[in-house]
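Up next, chain A:
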Amino acid sequence: MNMALWFTLVGAALAAIALHAFFSRRHPLRRLIALNIMGSGIFLVLIGLARLYPGTLPDPVPHAMVLTGIVVAVSATAFGLVLLRRLARLGRGET
Partner candidate 1 sequence: MNPADLLVWLVLLPVLLAALLFVAPEGWRTRLGQLGTLLCASLALLLAWQVLQHGPISVALGNWQPPLGIRLHADGLSALMLALTALVALPLAAHAPAWFVRHEAAQSRAGAFFWPLWMFQWAALNLLFLAGDLFNAYVGLELSGLAAVALVALGGQRAALEAALRYLLLALFGSMLYLLGVALLYGAGGVLDLTLLGAQLEADHASRAALLLITLGLLIKTALLPFHFWLPAAHANAPAPVSAILSGLVVKASFVLLLRIWFEIFHPIGLGGAGEVLGALGIAAIIWGSLQAMRQERIKLLVAWSTVAQLGYLFLIFALAVELAWAGSVLHALSHGLAKAALFLAAGNIVLALGHDQIHRLHGAAGKLPLTFFTVALAGVSLMGLPPSGGFAAKWLMLQAAIDLGRWPYVVAIIGGSLLAAGYLFPLLRHALAGTHDPRQREGERLLSRWLEFPPLLLATLALLLGLMALLPMSLLSGGMPVSLR
Partner candidate 2 sequence: MGDWLPLLVILVSALAGLAIFTLRQQQHGLRIGLNLGAAVLKLSLVGVLLAGVYQGKEYSFSLPLMEGAELLLRPDPLALLFLTLSALLWLVTTIYAIGYLEGSPHRSRFFGFFSLCVSATAGIAMAGNLLTFLIFFELLTLTTWPLVIHRGTRKALHGGAIYLAYTLCGGALLFIGTVWLYTLVGPVVFTAGGALPEGHGLSEHTLRWIAFLLLAGVGVKAALVPLHGWLPTAMVAPAPVSALLHAVAVVKAGAFGVVRILYDVLGIALAQALGVTTVLAVLAALTILWGSLRALAQDDIKRRLAFSTISQVSYITLGAAMVGPIALVGGLVHLVHQGLMKITLFFCAGNLAETLGVHKVSELNGAGKRMPLTMLAFTLGALGMIGLPPLAGFISKWYLGIGALEAGQWWWIGVLVLSSALNAAYFLPAIYRAWFRPPPETWPEERSLSARHETSLMLLLPTLFVAGASLITGLFAASPNSPLAWAELIVRREYFP
């Protein structure tokens, strides 16, 4: 088994675990984390796919995709956290 396939499989497993967490958890923070893990899994799959054919040069396109994906994921996570914090403050204010 080459490294790339290993990455792909680990990525798929991570994504599957995170998928389960996303649906089984209620708390938004946990779901947000689940999404992040899922994202990492998918990025691993992409990285793996870039080198699926040993001996050739790694394909740059999946790398670009992963980079973009990471940027998006980070900003979305940050945004989600801000929302969560605002909600938590509102909740405290009411009680």
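Definition applied: a residue touches a chain if its C-beta (ideal position, glycine included) is under 8 Å from a C-beta of that chain, and two chains touch if they have at least 3 such contacts; residues count from 1.
The candidates came about this way: all candidates are chains of the complex that A comes from, given by their letters.
Keep in mind the model is a prediction, meaning the values are calculated, not measured.
Here chain A is shown alone, and of the candidates 1 or 2 it touches 1 within this complex.
Looking at the complex, you find that chain A touches candidate 1 at residues 15, 22, 28, 31-32, 35, 38-39, 42, 45-46, 49, 52, 59, 61-62, 64-65, 68-69, 72-73, 75-76, 79-80, 83-84, 86-87, 90-91, 94.
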